[in-house]
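Every protein chain but one is kept in place in this view of the complex.
Moving on, here comes subunit A:
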C-alpha cells in the first residue's frame, strides 16, 4: 500500500460508501455471537440492536449494551456506524444488562406500594397492632391529615410518572427496581407504623405546629409539581438535540431556579421536612435525612453537568440549597 495519509485514506472512504460488516462478540468470552453482513454505513446502533434481537429472542434492544472496546464507554442508540472509528469491519462487544423494566412501570411499582401500605396502617389492618385496635381509628386529627398528605404525595407522583415525565433512557435493570421498591415500601411501612400507632403522641406545639407544617408541605408539593412541568416543557421544546438549561418562568414557584439547579429536589426535601414536623415522628425525619443525602448527590451531579455544558450558567445557583449547598 502506498504511503497515504490518514486523511487521504478516509476521504476515499467517505466517498466510496461501501457496506460495513458488523460482528458482535461477547464482551467477556470474545465468542462471536452475531455476524451481520452488508450493513448500511448510515445504520444506527439502535438498528444493529434490532438486528441482533432477531437472532436472540430474549435479548431485546434495551437489554443490550454494545461497545467498541470491552472496557470502554457504551455506544448510544443514535450513534451512526459510519461516524464511529470502525473500518469496513466493525467489531462490537456485547454485554447483557439483564431484564429491564420501563421507567413508567418502575415508578408505578415504587409509588403504588407506599400508597397502599400506608393505608393498611391507617385503617389498622389486622396483625399490625394489637387485637383490640384492629380497624379502630386515631382520635387525633393530625393522623388523618398525615394520611391525606402522604396519599396525595404519592398520587401526585403517580400522575407525574404517567402524564408528565418524559424519560431519556427507556429502562432500568430489574435488580435496581427490586432494591428501590424494598427501600420505599419498607420505609413507608416503618413510618406509617408509628404515625398510626394507638400510642402515637401528637406534636408538642399542637395545632399551630400542624397547621404551619401543613402550609409549607402544600407549598412544597405545588413547587415540586411546577418544577417537573417546567423541566418537561424544556425537553418538549428543545428535543433531544437542543440542550438548554431551565430558567425561572412566570410561575413564582419556578423562581427558585434563580438560586438552585434542582429546585424539584429542594421542594421535595421541604415537603418531607414539613411532614416530619407535622407528625413529629423521628422515623419520618430519618427518611427525610436519607432522602436529602441522596438528592444532594443527584443535585450536585446535575449541577456539575450543567456548569460544564453551559458557559453562561448562572454563578449564583447552588445545587440544592440556596446559597449553601
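One rule holds for everything that comes next: a residue touches a chain if its C-beta (ideal position, glycine included) is under 8 Å from a C-beta of that chain, and two chains touch if they have at least 3 such contacts; residues count from 1.
FYI, contacts and distances are computed from a predicted model.
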- [ ] Using the UniProt record as the reference, specify the protein name of the hidden chain from among "Aminotransferase class I/classII large domain-containing protein", "Tax1-binding protein 3", "Very-long-chain (3R)-3-hydroxyacyl-CoA dehydratase" or "Phospholipid-transporting ATPase".
- [x] "Very-long-chain (3R)-3-hydroxyacyl-CoA dehydratase"
TODO: Among A:148, A:215 or A:282, single out the residue that touches the unshown chain.
DONE: A:282
Open item on the list: I'm checking contacts with the chain that's been left out. Which of A:200, A:292 or A:306 qualifies?
Closed with: A:200
- [ ] Just the residue numbers, please: which parts of subunit A touch the chain that's not shown?
- [x] 194-195, 197, 199-201, 204, 279-283
